[in-house]
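One chain of protein is taken out of this complex; the other chains stay put.
Labels run A and B following the written order; every chain starts at residue 1.
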Amino acid sequence: MFERELVIVGGGPAGMEAATSAHKSGVRDILLLERDQYLGGILNQCIHPGFGIEHFKEVLTGPEYADRVIKQVTSMPEIEVSLRSFAVHLTKDKVLTFMKPGILENVKAKALIMATGCRERTREMIHIPGTRPAGVFPAGLAQKLINIEGFLPGKEVVIVGSGDIGLIMARRFLLEGAKVKAVIEIQKKSRGLLRNIVQCIDDFDIPMYFSHKVSNIYGRNRVEKVSVIKVDDDFNELADSYFEIECDTVLISVGLIPENELIEMAGVEIDKKTNTPITEEVNKTSIPGLFVCGNSFKVYDIADSVSRDSAIAGELAAEYLRSLK
Amino acid sequence: MIRKLTCIECPAGCALLVEVESGKVVGITGNNCPKGEKYAITEVESPVRVLTSTVLTEGLPLKTIPVRTDAPIPKASLFKAMEEIRKIRIKKPLHVGNVITKNLAGSGANLIATRECLADQGSATQTI
Partner (left out) sequence: MNAYDIIVIGGGVVGTSIARELSRYKLRIGLLEKEEELAFGVSKSNSGIIHPGTQNPTDSLKGKLCVQGNKLTRKICKELGVVFKEVGELIVAFDDSGMEELMRLKKEGEELGVPKLEIVDSAWLKKNEPNLSDKAAGALYAPTAGIISPYRFAYDLGENAAKNGVEIHLLTEVQNINLIPENSTAEKYRFEVSTSKGSFRARYLINAAGLFADEISKMAGIDNFKITPRKGEEFLLDKNDEHMTDHLLFPLPTKTSKGVLVIKTSDGNPMIGPTAKEVEDKEDLSTTDEGLEKVLSSVRKMIPTINSNDIIAYFAGLRPASGHDFIVRYEDKVPGLINVAGIQSPGLTAAPAIALMVRDLLKKNGLTLRRKIFFHRHRRKTVHLFAVPLSETEKLVKKDAAYGDIVCRCEMVSAKEVTDAIARGAKTLDGIKFRTRAQAGRCHGGFCTTRLLRILADETGKKVIDITKRGPGSEIVKKDRRDV
């Protein structure tokens, strides 16, 4: 076991911003753990524009936004970055166990910032009945398959939910030559940003069904079709409105869940509904010196707000470390 | 002809009613500020979009490199531009902002890299 002033888990925009901000506040012994082989987190797969308008005062794509923050991190030699490093265990005394190829390490952090992001809500969480064929993807996984891995997951796509990732993926599939047959949203209006509705859906005349839900997924090996049904204000199905759409792919874009299993393991109080730490103040938890920032603190709409609030986490950690001396 | 548009200049999202005659805007209602007027004219008379996509590599650690046009291009040329993008194979390391294709699909805009791709990506930030 070794000891560190500040350990940060997660090398996305939140973790990186917290690291540079802590550095600016005087912390000189920082370990930043990232499970992927690159820094940048989910920004690397968000190749679309719309990032940085507030934070950098210009319109950037996700990778460009990441690139700028990565350059800040790597310009600060006191921030030690460990890639392919996976946090697996955390105690209330802030002893963090992480693994990387060939190594299992325990690090005692005087202060700890968790910037572990979100996972996507799944088809299972909204209980869509039917079969379980290949071709049902969380929208973010489809995004990674196309943008990072260079594959086209499907050719005829139905998107469940009108969150931003789903809308953006509608345009992405279309530009790559797939057909997007419908976006199905159970609410009366979209949860996505206005510009995404206009530029991802309206631009390409993609049919969008509000107050509708996918009531069944069909297909033995690969998705063959879905059934769709209209719902009333209380989400009761309106039987006469039933119709089917043939497709080989269903994207699920129904929201994100903060990943806080490690701090829960350490004994931090978690709100079971939102899966976020119960706290009055931004980035704080019920354990002193243990902070949470970015999308694991709460689900943000845009990366710029993640950067803004994560900088506060860095300052809070610096302040906490000063208070120990 | 009346066209319905949603202004996206700000989150208010004004519903615009635009009167169009032979491709030109002759009247706009529904906007709460001057931005709406400008938006409507551009959207109707010469709509443009920044195109983002990824290009494939050969012999580099990343299989794909994300790209964008360095200026908005005519909406009508998006699919033609995509066809050109699909044919590109990057063989040499790139930095953010490097031009990959000049004057993409005759749009006047250049296609630029939005992510760094070094020959040996892994070791750049690996310190432990």
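The rule is simple: contacts are C-beta pairs under 8 Å (C-beta built on N, C-alpha and C of every residue); 3 or more make two chains touch, one makes a residue touch a chain.
If you're wondering where the values come from, they're calculated on a predicted model, not measured in any experiment.
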Notebook entry, point to check: Out of A:Pro63, A:Pro153 or A:Gly314, which touches the unshown chain?
Noted result: A:Pro153
Check: Any idea which of A:Gly140, A:Pro277, A:Gly294 or A:Gly314 touches the chain not displayed?
Finding: A:Gly140
Checklist line | Missing-chain contacts mapped onto chain A | finding: 35, 84, 86, 88-89, 97, 99-104, 119-120, 122-125, 127, 129-134, 138, 140-141, 144-146, 148-155, 176, 216, 218, 220-222, 248
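Keep this in mind: only the chains that are shown with their structure count from here on.
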Margin query: Taking the mean of the CA coordinates per chain, how far is chain A from chain B in Å?
Written below: 24
Margin query: Residue numbers of chain B touching chain A in their complex, please.
Written below: 6, 8, 11, 13, 49-54, 56, 62-64, 66-68, 75, 78-79, 82, 96, 114-116, 121-122, 124-128
Checklist line | Contact set on chain A toward chain B in their complex | finding: 37-39, 44, 47-49, 59-64, 66-67, 70, 73-74, 80-83, 85, 100, 103, 146-150, 175-176, 194-195, 197-199, 202-203
